[in-house]
Every structure is written in structure tokens, then in C-alpha cells.
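Below is one structure. I have some questions about it.
One chain of protein is taken out of this complex; the other chains stay put.
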Amino acid sequence: MSAPKKVVLAYSGGLDTSIILKWLQTEYGCEVVTFTADLGQGEELEPAREKAVMLGIDPKNIYIEDVREEFVRDFVFPMFRANALYEGLYLLGTSIARPLISKRLVEIAHETGADAVAHGATGKGNDQVRFELAAYALDPDIKVIAPWREWDLTSRTRLLDFAEKNQIPIAKDKRGEAPFSVDANLLHTSSEGKVLEDPAEMAPDYVYQRTVAPEDAPNEPEFIEVGFERGDAVSINGEALSPATILTRLNELGGKHGIGRLDFVENRFVGMKSRGIYETPGGTVLLEAHRGIEQITLDSGAGHLKDSLMPRYAELIYNGFWFSPEREMLQAAIDKSQEHVTGTVKLKLYKGAATCVGRWSDHSLYSEAHVTFEDDAGAYDQKDAAGFIQLNALRLKLLAARKRRLKS
Amino acid sequence: MSAPKKVVLAYSGGLDTSIILKWLQTEYGCEVVTFTADLGQGEELEPAREKAVMLGIDPKNIYIEDVREEFVRDFVFPMFRANALYEGLYLLGTSIARPLISKRLVEIAHETGADAVAHGATGKGNDQVRFELAAYALDPDIKVIAPWREWDLTSRTRLLDFAEKNQIPIAKDKRGEAPFSVDANLLHTSSEGKVLEDPAEMAPDYVYQRTVAPEDAPNEPEFIEVGFERGDAVSINGEALSPATILTRLNELGGKHGIGRLDFVENRFVGMKSRGIYETPGGTVLLEAHRGIEQITLDSGAGHLKDSLMPRYAELIYNGFWFSPEREMLQAAIDKSQEHVTGTVKLKLYKGAATCVGRWSDHSLYSEAHVTFEDDAGAYDQKDAAGFIQLNALRLKLLAARKRRLKS
Amino acid sequence: MSAPKKVVLAYSGGLDTSIILKWLQTEYGCEVVTFTADLGQGEELEPAREKAVMLGIDPKNIYIEDVREEFVRDFVFPMFRANALYEGLYLLGTSIARPLISKRLVEIAHETGADAVAHGATGKGNDQVRFELAAYALDPDIKVIAPWREWDLTSRTRLLDFAEKNQIPIAKDKRGEAPFSVDANLLHTSSEGKVLEDPAEMAPDYVYQRTVAPEDAPNEPEFIEVGFERGDAVSINGEALSPATILTRLNELGGKHGIGRLDFVENRFVGMKSRGIYETPGGTVLLEAHRGIEQITLDSGAGHLKDSLMPRYAELIYNGFWFSPEREMLQAAIDKSQEHVTGTVKLKLYKGAATCVGRWSDHSLYSEAHVTFEDDAGAYDQKDAAGFIQLNALRLKLLAARKRRLKS
Partner (left out) sequence: MSAPKKVVLAYSGGLDTSIILKWLQTEYGCEVVTFTADLGQGEELEPAREKAVMLGIDPKNIYIEDVREEFVRDFVFPMFRANALYEGLYLLGTSIARPLISKRLVEIAHETGADAVAHGATGKGNDQVRFELAAYALDPDIKVIAPWREWDLTSRTRLLDFAEKNQIPIAKDKRGEAPFSVDANLLHTSSEGKVLEDPAEMAPDYVYQRTVAPEDAPNEPEFIEVGFERGDAVSINGEALSPATILTRLNELGGKHGIGRLDFVENRFVGMKSRGIYETPGGTVLLEAHRGIEQITLDSGAGHLKDSLMPRYAELIYNGFWFSPEREMLQAAIDKSQEHVTGTVKLKLYKGAATCVGRWSDHSLYSEAHVTFEDDAGAYDQKDAAGFIQLNALRLKLLAARKRRLKS
């Protein structure tokens, strides 16, 4: 790879990406463009602008954007149409944000004539893979710089030395090492590393940042109604809301009731296991609600096919293949299934759990006339079941007859 | 089908199967053998013997058996190795009991020289399918009698008339109609029908029989440890226990903490949707525990393959194909994966939720040396990630280059 | 089911459906509308009109249509995009025609105010299922009459008696029984039954109707080029042709070279095995061609996902679920993959085999720069492979380390 001339950096304004910014300038002598996105991580972004200016970035090279609506509308919601869970439990909160960041990095590179992008993910994790696969899928010639895989600032001491040498301000609370590492966006907060590394040990309470403990949640349940159209949530308690607003409200509701905590050991794409603590309050409520509305609006053919495709779909997102033909193929199938996933779900929120307790829809396939214990006047002829069973049994009988024949 | 001469009836001792018993005697004039199984449904079985005698059954034709250990060891535990959930949520508590009952019905038919078996499931549900497919898979020539599909006792009034005419005692509380219908065994209690038929309406509290409401559960969490060997639970808090005893204890623990309630609309195999209320306290705890131990003992290759096979496996059990080549093939694959699923899980039980908060094992694949943020002295070379990403990206780059080429 | 008043019959003009026509008139006393479709079965259709008139059908109730283009464009080609093979070998020639016939039957019922449709498939086969599932999927209230499951004309003698009694003319060669049964359309000819019932016995030569024996095919190979656009064949040897014309030409070419014969034992949806002789000359050439063009235009992600979905897709079509949400979901995924399946394939036709011997496309993903043994000046860095392998190996090493650890 030839040396980059101008690089777009995913810049948070924090110490680590500030060091990367300076390192890019000094190591490669290249012009740096910064991109700071509001994905709902809950931090002020304007300080990132000031800091970038202070580090010598030309104001016209500073991009700060609120991408929350795009994030939820084009990434989170399509994923929730699939009821995607990685390894049975994880709602993919970090995975789904990376492709959006890469997309904007590449677009800004094209706008600014940059030939490279850079990110602050380490060489051990999944995020490097997600950032880079997405970037290459959008621009086959883009260069990607991953300083953590390249530089020799491999200890805390060296990092701080580099920062001091380069006049990068270090907040007091960043002098010592954080007891764990955090990633956050509108969908979730994840925490991992250090004090969380032993999967036998219960995670300490102070790790949780976005949800109260179920023990501290209100003693009374709260009931809400979530409205859906074509697979996407569109309202809460009858109030129509934008995608990002819906997720924000569900986060508040879920967080207040201690919903969406997950203590999890997962398989990283790079081959090792890691332990994470995830808080996905709104997403957990949303999954329960989406499943509830699908229960009455999807038929078994569509539902079972979706269930069988889901693990592969979730794995693709986890591994960083959002921008891939196979994810798009699966999305086409999933979206096709959602045409009638429209209606309302009633949920109970209480002490850590969101539970669907009712669902109704003009698109419902539920037929009381068919299922009722009462006499149903011809909607269903119970005698049909005999033929249904006989033909389903035929091959089993032939197998049993063979077994008997070969024994005798 | 020629008329049966001797039939083995799945007999609960209740009003409905007593009517069936008598109907078989009068309609077919055939000898009846009764089979009453203790599957952990929580009812005394000896009254069934007295009642059968009273209805004219020869005592040597009365089979009453405790099959709880066989049920958990050979049916429930193998299924839990798969983390089986039907349509994402249902733990298959009814489905998994039917093949065992059919197996014993057919075995008793062979022992007693009977040429038929009979069950009390209706023509609208899944249970008729499960009973009959299992019976035919075990004996291709067995006759199966399903009175509910045959007789004209299609209203409550007619049933009670028949009972009175045939001197079948009717308990006072059976005169009126039950507000819903119940099935129970050691794994779960299911309730459906009547007051539960509108899926928009929240299920009334009195439906729940085996779990307290989360609101009424203890205000303090309880922590337990579940030990596993080769995929099966073998101990609770260090005490080695038999399969049925483990499930019984987990039921007590789960029930006390309001764990395992499910309000669910599902797709029946016979083509309609139905709404059920399921209580699976021990099973819900067991699933969480099993997933927890798999997190550190299964590698991603095995885990992801299991996840992708699970929906099909669950569907087979739901649809009644326990005794089928394809279920046995999937079981062989799943069992193969469980050879190292051995270790201990720590769970928190609180207000409706069982949460894995720690897990450890001699068979663990979790490697702190690989995952640590600290310098790891050669266990993992971060530079390898660059090559890993480049080759995973190659096809995406070629796709992107094509898109660019065709545009220009 | 209440008695039908007006019924649309899938009418071939042959003896069997003429008997059905008359039976519907006499048994149900209902008005009959006939639908005769040219699906490319290679028979004159006008005699069917005369015969229908002769049997008393009002001319305005006689529908005769050439649906060959619709058949290939909307049914055959979408299916071939999936490379669909049932049980590894069968090209689904009969299965794919049935939904089109049912669609027209239902549409004509709506146009003519008929309340029922009727078909001539027996109660043992798959076709009854395909006809009826398609009909019910398009009109939930339509009545479907399947005379072969209802009437008592269950022997050849009774059928002929009925025909004579009702003045239905019987061609001389129909007096005796045919040595096997045939179904044909533009995609294939299938033969089964009677002399073909023993799967151990080689099918006699006279069974084959549409292909020469490979032994009798030309001694010189013939080379052709098939052009594709977005997954569908659009030209032969550079000549743009309509869908039905392409399949017709490929049939001629394939038939002349003895291509597309299949001697097959398959699993019917109704539970039994049956043996069929299939001739699919054009389809066999088309499959080979489509696979050839996909080899250079699909990437592995899309290709492998397609391969994994194909068996389910083929099973759905075989079982009669063309008009189902799950087939449509799979079709959406498959169609998405075909956006770049555009280009040309060169095929060799010789003595029973069609072989792809060359393929080229502007949409090709094949990169000689990457694959060449020659020095490739930076397109691919072989050292990347080391990292790729290390990370793919990591979990295998952790597994091996566990095995070693537990042994010691």
C-alpha cells in the first residue's frame, strides 16, 4: 500500500482518536479530515470540533453530523425485521453501527478527495473487520489505516507519552486506565475488558450505564402499546414518531424498568471468545413487540423460513458483511415477508422484562372461527385431520415396515 | 380400517377419557386396556385405577406408571441440548411428552396383544398428529382411534348425557364448562381456549397455575449454580441429582420467582393459529443455564451450526416427528456437539427472569490470554488481522470494482 | 362442501377429461366451462373445442389459450434462476406447470361466475396437491372437484362403460390400456406407471418421446452460445428470442443430441416413492448454461447462499407451494442475486450431455490479474494469506489445546 495523502478519520474527540489524529499527521504526514457522528451515544459533539481545530484540522475538514434517523431507519429497523440475535441472545448493537460510519467515511473521502480512511479499532476485535469490509465494499481502491495494528504505542504509558509530546490534552480521569471499555449508540451500550474479563465473575454494578438494576426498577408494571407498519415500529401509545424518536423513547422506558441487560460470552469473528455486558433497553422491548405482531400477521411458511434464515443473517451482520450480496439477498426475503406486519402490540414492562400481553391487527391471520372449542359451523372439518395424518404418516409406516421386515 | 378388537387407551382418569373408555366399549365392543402415566402433571394416579375398575376394566389391563425419569432423560434433556424454541419462544412442553406416551401405548399393545391405541386429543389440534405419527412410526400396522374425530358427542350437553347414561361419575366442578383447557407435565403447564381465545386480551391471572406473578415473587434475587455434563444438567448447587429431580427442583425455584410465563400465538401444524399461555419455570431456567455453559464450551463452528439447525429441529418436534429419520439425524449432530458441554453456570433468579451471571469449566475455550487488553506476549499477533481482512474483503472489492466499471 | 353450480374444468380433450366433463354434468348437474391450455405439450388444441361442443358445452364456455410465453417467462425462468433440482436431479417440469393452470382456472371462474374448478389428477399423486393448493391460495372460497378421489369409476372397464353409456367417443388406441402414463409441456415429458413401476428394470426405449437415445445422436458435437440477461436466457447464437422460443429451440437442440433423460425414483409429497422417466432436453441445456454464466458473475457469498436455499425452494415447488409467502420470499432473494447474471455461455452438445466449455461477460468477477501464476504486481499480496489462515485457525487451535489439556 502506498502512503495515504489525505485521510478521513472516524473521530470521537476523545483521547485515543486524538492521538490517532496526531499520529496520522506525524507518521504519514498526511492531511486529516475528521468525521464525528451522533449515533445517539449521548455525548456532546461540539467539543470534538474545538479539539480538532486545536489539533490543527482545517475547519472545512471537520464533519460533525447527526445520523440518528438514518441509523435507525436504514440499519436498525431493517435488522429488527429479521428478529436478529447473534448466538441466540445478542442484539448486535455495535455491529449494526459500523457500516453506517464506514459509509459516511467513504462518502466524505469522495467529497474531499481523500484517498484513505482511518478508524480507532484494535487488531483483536470485530470492529476493525466491520469498518474495513464496509469501506472496501463501497470503494475497492480506498486505503484503510488501522493505527492500532500498525503503531508501537502498545502500552498505556507510551500512549500518554505520545499525547504529552504532541500537546494533546489529557483529561484527569483518563490518566489512569479505565476499568473496562465502552461503546455506545442509540441501540445499545456495550462494556468489555479488564474487570469483565473473567466470565465466571459476576459483572459489578457500576458497569451498567443505561439501565437501572431490575431490583431498583419501579414496583409497578407499566403497560405500553407499540404500533407497527410493514415490520417497523411507527408509534408508541398511539403517538406517531420518527424511527430515532421511537428508539429513544423505548430506551427511556426500557432503561427505567431495568430491561435489556445481557451478560454474554460470544465468539468473535477473529477466532477468540470474549465476554461483554450489553444494555439494549429499547431494542429488547422492540424485539418482543415485533415478535408479538408477527405472531398474528405472519403465516407459518413465512415465519419458519425467517427463523431458519435468521442465524445466518445475524452472523453476517456480526462479521461485518452488511454491504454484501448475501445480506442483501436475505434482506430482500425478509422485507418481502413484512408486507402485512402491521398492527399493535401491548407490552408489560416490569423489573427487567418486556412481555407481550396482547396484539391486534387488521392484517391478522388469527381466526377465532377456526380455533374455537365451540361448534364452528363448517370453518374446519375435523375429519380432514385423519387424511392429513395418514399421508404424513405414510413414509413413517414404510420405514417401520422395513425395520420389521429386516428383523424377521 | 377394520374394527379394533383390543385397544390401549391413554387414560387420565378424568371425565373425558372415561367417556372415551366407555364409548370404545360400546361403539366398538372392544376390550380396553388403560395406560395412565405420571409425567409430572401433579395429579394422583391411583384414583384412575379405581375408576378404571369401576368402568369394568380388568385389573390386569390397567397400566399405571411413573415415567418421569424416562421423560426427562430421553426426551426433555436431548431436546434441551438443541436449545429448541418453536417460533422463537415456545419450549415445546406439550410436544415433547406425546411421543413418550405413544411409545408406551404401542409397547403395551404389543405386550397385551392389542391391535389398536386410542387418545383423547381433538381434531383441531397438534396432539392428535403427534400421538398418531409416533404410533405409526413404531408400528406400521397399529390402528389408532381418535374418538373426537369420530363420534357425535360434539357438545358439552351430549357428552354429559352420554356420561350419565353410562353411569360415569361426574365431579361437581365438571358440570359446568371449564373457562379454558389445560395440559401439564413435568416440563410445563399450557392453557388455551375459551377465555384465552382473543389474542388482544391480556390473560387473566387465574390462568397461571405453576408460577407466581413476577409482582408476587420474592423481592430479593436468589442465586443458584447448575452443573452440566455433556450437555445435560446433572447438579444444582453442587448436589448431584437425577434428571427428573433436577427438573422438579428447577420448577420449584422458577415457579417461586415467577419465571417462565409465556403468552403466545403460534402456528399449529394443522394450519391455524392458536393462542396459548405456557408456564415452563424449570425449563426456562434450564435453557438459560445451558446457553451459558455452551458460551464457553462450544466453539463458533459448532455453535452457529446448532443455531442454524435449531428451528428445523424444533419444528419437527412440534409437528410430531420425534420418531423420524430427520429428527434422529439432527439429534446425532447435536449430541456430537455436546461432548465438551460440561461445567457450571451461576444464575440469578429474580421477578420473572433467570439470568446467567457467571460460568466456568475445565472444558472452557475462553482464553483470557487471547482476549485481554493487556500485552499478551505472542498469543495473538494483531498484524494477522490485516491479512484476514484483506482476503475476506477481496470478493467485496471485486464486486465494488464491477459496479464502478459498469457505471463508467 | 355444498354442491357446485358452475365449474371450470382443466380439459385436454382426451378421453379421461371428457369422461370427467360428462360426470360433472351428470353427477352434479352443473354447468361446465372448459379450459384447454397450450403449454407446449405438442398437441393440436382445436379438436378439444369440437369435442367440448359435442359434449354439450356452450361455445362461450370454451376457453382455449396459448400460455407458452407466460409459462416460460413467469414460471420456468424464475425457477431456473434458482438452479432448482428436486432431490438433486429432477428439473420439476410437471410441478412448475400446475400453478399456471390453476391460476387460469380460478381467473376464468371469476370471469364466468363459476364457483368451482375441477382437475383430472388422481388421489395418489402430487398434481392434485399442486392444483388445489394453488387454487385455494388464489381464492379461499373456490370449490375444487377432484373426480378421481370421488367417483366409483375406479377400473378401466367402468370408465369405458361410462364413456359408452354417455356417448363419449373412444379412440381405438384408447380401448386397451396405455403401457404407461404421460405428462408433457414445453419444459418436459414425464412418463410413469405400469411398465415403469419396477425401479430395478431398465426403462424400455419406446418410453422416450422427445429425445433420441444418446447412441442415436449425431456423432459430431455441436457448439452453441446462449446469452443471458439478469439471470434469464435471452438469445441463442446471438439471436434474441422470446422466452418460449428459446426453450423451444433448446428442446430441439437437446432432443437431437439425446440430452436430458432422467430415470428417477422420487419421494412424492403424499408419502410414497414413485419412479418416473423424465425428458427435459432444453431445460437440461439451460441449467448447464445458467450455472456457467453464474460461475463468473455471482460472487461466492451470493452463490453459496443460493445453493443453500435451493433444496427448500425446489421442495416448495414440487409440493405445490408456488403461491406461498415462503416461495415468494425465496424468489425475492434469488431474483436479487441475478442482477448481474448477464453474459454469454458456450456449450458443447454431444451424445446425451450439455457441457459448458466457455463463458464471458462484461459483468464478470473473474480477475486474471488476481489468479494468474505470473507476477501480478500488487493485485494480491500472498503474505495476507498467512494472517487469513492464522485467524481462521485460531478457534481450531483453541479446540486442539483443550483436547490436549484434558488428556494430560
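Letters are used for the chains, namely A, B and C, taken in the order the chains are written, and counting of residues starts over at 1 for each.
One rule holds in what follows: contacts are C-beta pairs under 8 Å (C-beta built on N, C-alpha and C of every residue); 3 or more make two chains touch, one makes a residue touch a chain.
No experiment lies behind these values; they were computed from the predicted model shown.
Quick one: jot down which shown chains the absent chain touches.
A, B, C
Among B:29, B:42, B:218 or B:301, which one is in touch with the chain left out?
Of all options in B:29, B:42, B:218 or B:301, contact with the hidden chain holds for B:301.
Which parts of subunit C face the unshown chain closely enough to count as touching?
Answer for subunit C: residues 83, 87-89, 122-124, 128-129, 132-133, 136-140, 146, 148-149, 154-155, 181, 193-194, 197-203, 214-215, 219, 221, 261, 263-267, 270, 272-275, 291, 295-296, 299-300, 303-304, 307-308, 310-312, 315, 320, 323-325, 346, 350-353, 355-360, 364-368, 370-373, 375, 380, 382-386, 388-389, 392-393, 396-401, 404 touch the chain left out.
Can you list where subunit A touches the absent chain?
299-301, 340, 362-365, 367, 370, 380-381, 383-388, 390-392, 394-395, 398-399, 402, 406
Contact with the hidden chain only, please: which subunit B residues?
Interface with the chain not displayed, on the subunit B side: 267, 270-272, 298-299, 301-302, 304-306, 312, 321, 324-326, 328-330, 332-337, 391-395, 398.
What we mean here is this: only the chains that are shown with their structure count from here on.
What angle of turn lays subunit A on top of subunit C when you fit their CA atoms, given in steps of 5 degrees?
It works out to 180 degrees.
Do subunit A and subunit B, two copies of one chain sequence, contact each other through the same residue numbers, with over half in common, or through different ones?
Subunit A vs subunit B: same; shared/all numbers exceeds half.
Report the inter-chain centroid distance for subunit A and subunit C in whole angstrom, where each centroid is the mean of the CA atoms.
41
Using the average of all C-alpha atoms in each chain as its centre, how far is it in Å between subunit A and subunit B?
Distance between chain centres, rounded to whole Å: 31 Å.
Which subunit A residues touch at least two other chains?
Correct list: 267, 270, 272, 299, 304, 312, 321, 324-325, 392-393, 398.
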